[in-house]
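Notes follow the structure.
Every protein chain except one is present and positioned as in the full complex.
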Amino acid sequence: MQGFGKFLETFFNAEVAARYLPDILSGMAVTIGVGLAVTVTGLAAGLALAILRAMGRGWMRLPIVAFVDILRALPPLVLIIIFFFAFPMIGVEMSAFTATWLALSLVLAAYAEESVWGGILSLPRGQTEAARSTGLTWWQTMHAVILPQAIRIAIPPLTNRVIAVAKNVALGSVVALSEVLNLAQSATSAAGNPTPLTMAAAAYLVIFIPAMLGARRLESRFQWRT
Amino acid sequence: MTPLLELAGLRKSYGALEVLRGVDLRVFPGELVCIVGPSGSGKSSLLRCCNRLEESTGGHIIVDGEDITRAGVNINQVRTRIGMVFQQFNLYPHLTALDNVTLALRKVQGKSPAEADALGLAALERVGLADKANNHPAQLSGGQQQRVAIARAIVLQPKLMLFDEPTSALDPETVGEVLKVMRELREAGMTMLVVTHEMGFARAAADRVIFMDAGAIVEQGPPAEVFGAPKHDRTRAFLARYTAGH
Partner (left out) sequence: MDALLTNFFNVGVFKQVLPFLLEGLLTTLGLSVLVIPLGLAGGLAVALLATQGNRLARILVAVYVDLFRALPPLVLLIFIYFGFPFLGIDLPKLLAVALGFLLNNAAYYGEIFRAGLASVPAGQMEAARSTGLTRGQALIHVVIPQAVRNVLPDLLGNSIEVIKLTTIASVVALPELLRIARDAQSLVYNPSPVVLAALIYLALLWPLVRWLSRLEHKNLVAE
């Protein structure tokens, strides 16, 4: 019983929690902001890359495939560290926010391109042919016939990926991005008590469990295919 | 009378493989022409060159007086004047039957949604499916899907309709409903070029039957002649195999 009391006092210390709650909340705002920014730019860039690849200009394909492969192979933490610590050496200064946002956007773009491209590939050729036979242009066909179907196919793999990449905002703590984990670590050393770390974990759960439930609803909404 | 469709020395190759070896063909307004022939003889390629889903590699394609192989031709406008129906229907699964039919009206012809819907419903009515306007393709039988596909083509009021084996992917019991719609189209004066293995339909409905083999027209004439007294051995062999097989 005494052990349990010590456990509570260590990890769930109300006094420490109250003191650092504002820090944690401001960290949450940063985490959510960066996560949303990454989601928007990453998905948009991935979609654009998939469309470019579908346009099928020979010289476009190779760089896109190489980009996707490289960003799927590189650990995101390595990217963030290179952007933040190495790029200033060649005159490109990046804030912790820029480095984290850019690295994770590129990573998400690669996965999104792959998912949307997979969706496009899985459609029968007849879809394009039918649309073109009624006079639709290439772009109209892409926009009204191909992408709506490809994106629906891409949604289940993509929702999970978006969440996995957005969770990596926590990696920004390594370059002192003032998201939840970073602030919690400073608070823990200042307070000499790990309750802020508990709060950081709780904060991430508060952000990402609703995100996961939302993703699940989105997936079932789009399961119209038989 | 000037032909609505004229192919002059039409050639098509896929790499080294020549699948159309100089085809000459004229289709006149109001005519229903059936193309029969063994698989791989180039029937689909011929049809798909007519609206440039495939680019021909030689010869000319003249539609309604306009050479559509010329550079600078607006192929998308030409395509609204040539309807096409595919073996696999190729309906858009994410759109309702009505939206399938109205997409090109809205996008290519720039019609307002209300106007497009009215025209689309009328087209669905013609194929007997106005009551399925709000169904998605997955909720329709094969025969119904193919009728929606026909509506999608005729709603643009094409002058010429191309059919590539429109009943080959259907269950036997739904073949009849599609052929019936095609016969009604013909009676309404539509010009039609139909690739088919339905010899009964070709015999009863066609004005002219064309037998193709190895990328060339081997013989053509009224159905009674081609089916009743084929001139060529290859035609005879094909018909014998076909009637025996069915």
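Think of it as A and B in the order they're written, each chain with its own count starting at 1.
The criterion applied here is as follows: a contact is a pair of C-beta atoms (placed from the backbone, for glycine too) under 8 Å apart; a residue touches a chain by one contact, two chains touch by 3 or more.
Since we're looking at a predicted model, the values are computed, not measured.
Visitor: Where does the absent chain touch, in terms of which shown chains it meets?
Guide: Taking every chain of the complex into account, the missing one touches A.
Visitor: Identify the residue among A:Ala18, A:Met55, A:Ile82 or A:Leu218 that touches the chain left out of the display.
Guide: Answer from the full complex: A:Ile82 touches the omitted chain.
Visitor: List the chain A residues touching the unshown chain?
Guide: 6-7, 10-11, 69-70, 72-79, 81-82, 85-86, 89-91, 114, 118, 121-122, 163-164, 167-171, 173-174, 180-181, 185, 188, 193-194, 197-198, 200-201, 204-205, 207-209, 211-212
Throughout what follows, only the chains that are shown with their structure count from here on.
Visitor: Starting from the mean Cα coordinates of chain A and chain B, work out the distance between those two points in Å.
Guide: Whole-Å distance between the two chain centres: 48.
Visitor: Could you list, by residue number, the parts of chain B that touch chain A in their complex?
Guide: These residues of chain B touch chain A: 51, 53, 76-80, 82-84, 86, 88, 90-94, 103-104, 107-108, 136, 138, 149, 152-153, 156.
Visitor: Please output the residues of chain A touching chain B within their complex, sorted ascending.
Guide: Per the touch definition, chain A meets chain B at residues 124, 126-127, 129-137, 140, 144-145, 148-149, 152, 224-226.
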